[in-house]
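Here the complex is missing one protein chain, while the rest keep their positions.
Per-chain numbering from 1; labels A and B assigned in written order.
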Amino acid sequence: MKSTWFEVARPQKIDLNDWSQHFRLVRDEQIKEFNYYHNPEWGIYLSPPATFMVYGARELKRLKFDNSLASLRMWGFVFNESERLFRAKQMGKRVIATMGDLGTVPVIIMAFPNCIPFYPECIWWTPFFKESTVLLDTATELGIPEAACFSKATLAAFHKKAYFPKPDLIFASTGASCDDYSCIMQLVNDLGYEMLWLEIPFRRHNDEQYPDRFEEYLISEYERVWNKMVELTVINDKTGLIPSIKKANRLRSLAERIKQLTYEAPITPLPALELMTIEFGNLYGYADLDEWLDIVEMINETVAKRVEKGIGVLKQNAIPIAWITPSADPLLLNLVEDCGLRIVGTEYVINQALVPIEENVEPFRALARSFMKASLIGSTQERIKRIIEGVKNERIKGVLVTNMLGCSHCAMETRLIEKMLSKVPVLSIDVPVPFGITEQLRTRIAAFAETLR
Amino acid sequence: MVLGLDIGSCYTKGILFDGEIKSKVVVKTSFKPKLAIEAVNKLLTDYDRIAATGYGRELVINPDLVITEITATARGCMFINPSVRTIIDIGGQDSKVIKVLNGKVERFVMNDRCAAGTGNFIEKIAQSLELTLEEFGKQALKSNHPEQIDSLCVVMAETEILSLVSEGKKLEDIAAGVIDSLVRRIVGIGSQIGIEEPIIFCGGGALNPGLVKAMKRILGNLTIPANPQFIGALGAAVSLS
Partner (left out) sequence: MTEILNPRERFGLLVIDEKPDRCNIIPLITSHAATVAGIKLKEYYTDGEAMAKAQITAIEEYEHDAISIFSEVGIIAEAMGSEFNYPDDDLPVLRIPALTKFDIDKLKIPDPNKDSRLPVYLEAIEYAYSAVGDKIPILAYVPAPFTTGMMLSDPNQFLLDTIRNPEQIKKIIEISLEAAIEFSYEIINAGGLPILVDPLASGSVISPKAYQEFALPGEQGLIKFLHRYDFDVILHICGDTTPILDLLLLTGADLISLDKVELNLAIERLAPKMRIIGNFNTTKLGFGSPDGIASQVREMVKHGIKAEKGYIASTGCEVPIRAPTGNVKVFISAAKEAGWFLD
């Protein structure tokens, strides 16, 4: 069932006040239609951005959103995650923190009934959505230097116990994952949280192939994850991995399809912010994979319809660029589009969560192979391979690199990337602290757009 | 006739342009860009179109063109010398190095996070040495042995400079050292995109003879356009003409 308004509205980016106005036309039945964990009593989540703004997400007053019902549904669901995790625990589900590996361990967790994986590090968006340094300051008080990655908010969240419930298990992947985050995980450990440490293989050099033993090694790490989960749940049924991988693949292929539709359409059918949110949803389905899959299906339909009709949210003359390393501040994505640019390629350091998992080999082997395509462990050249191709065939006219304070993947690589992309203008910017976007930063992005025009 | 307006953080510059600069004015912005725009409007009235640039560009009412100061500066310099390859612009709140090729901006870098790479750096240090900007520039010109100043931030540099003063170092050498340190920083960020000749040095910083001397010493051949602080306004006007 759809409200009339959604059917007739021209695709566009709208602000919080617009959303509040349109939300008045959403019928009560429509609100009740969507529930997380299939619970109609307290599982509704179709709320306008104003709801979450009132609860403290101040940046929502300044952000612009896609105006489709599917996107409204998506935002309601994404912003509701904290509540969802607490409810999961209250209803007897097991909440499992998976840290650092970005995309693979959750597939194993989801093979166990009533087990919900989540990424505590995704809390790094929170200081930006709230325009608040509360979590960052608390992390500093807990011993992380000020100049560390924004993912330090995770430590504060573990300390405060107000952003997600105490996990039943924690898997922490270290090694080639972000250096700062490895330290953060150790400090979480020091807070008294027990965790099972996993090791990620080192980063490859250009075109270097990993020795076969690495695959075997990763498989043995996944066995450790499995055994720990068996210990917790007293269930040991590896056939559960098959539907779990199938679901992950379904999600990955849907996300890929939405991305391709969006990148290739003459008029951008979906804003970059929503697209980034979809891409990151691949990591763990925002703690309710079934519902998330349903949402992504709905977005896919919306995007396909828009493409078919040749309508979208940006001007036709928007200049296509690629984006390397995700911005912790969502407002930057808005800003870049406001300057007349469109995103047609991304390298958000989560490739391992985007690639299909082989379904015709033994599950752990398939997962190991998918993980070995990780941006985390890949060489710089590999990370930007698709972008270089896009530049070669003139699909990508410029590249934006966002550097994150303290991020090991940023500090070393930006200059390398600039060199490798010498045939195309590159703008590299440091993501400022929450509420820190200045007029000068806007000017820099606007000038970059002018350069490309 | 086009009014080219460059609303910078320190000064607002306006020119009237119809193929050449007919008249020009400069007023202090002083955190009140709207008032500065009004003041320029009162002094320059004989125009039919407006092109705006600078950080206050969005505040101009009914402009015919709005562009960033990067594009404006590049166009202004290319108007003066079409074969220019590198532009160094030192302004009050930011500094930029712009590479141009075939009439277009190719790449640019900006120093906008830290005052130590901007004209503001010299102003702050001059203040703490109780000199006017002009006196500071003249002092620097006299020096043959600039002091080495390594601190990367204004606050730290200030401390370092005060300790040089207390060691009895010559004021002219300190002033020249300060300017050298600024130039090194600009050259440092510029080297990210490569500084190639012909080079134009513009912006308010190009009015400082000490800074010009140091730039020439470090970068060799570079030209300073007439009215270097009006290049942005000129570029905006040129873009609309």
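Rule of thumb we're sticking to: contacts are C-beta pairs under 8 Å (C-beta built on N, C-alpha and C of every residue); 3 or more make two chains touch, one makes a residue touch a chain.
What you see is a predicted model, and the numbers here were worked out from it, not measured in a lab.
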| item | value |
| --- | --- |
| Chain not shown, its touching partners among those shown | A |
| Given A:7, A:28, A:41 or A:207, the one touching the chain that is not displayed | A:28 |
| Residue among A:50, A:219 or A:261 touching the omitted chain | A:50 |
| Chain A, residues in touch with the chain not shown (by the definition above) | 16-17, 20, 23-24, 26, 28, 31, 44-45, 47-48, 50-51, 53-56, 58, 61, 82-83, 86-87, 90, 130-132, 134, 159-163, 165 |
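Simple rule for what comes next: only the chains that are shown with their structure count from here on.
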| item | value |
| --- | --- |
| Interfacial residue positions of chain A with respect to chain B in the complex | 415, 418, 425-426, 430, 438-441, 443-444, 446-447, 450-451 |
| List of chain B residues in touch with chain A within their complex | 55, 67-71, 93-94, 104-108, 110, 112-113, 192 |
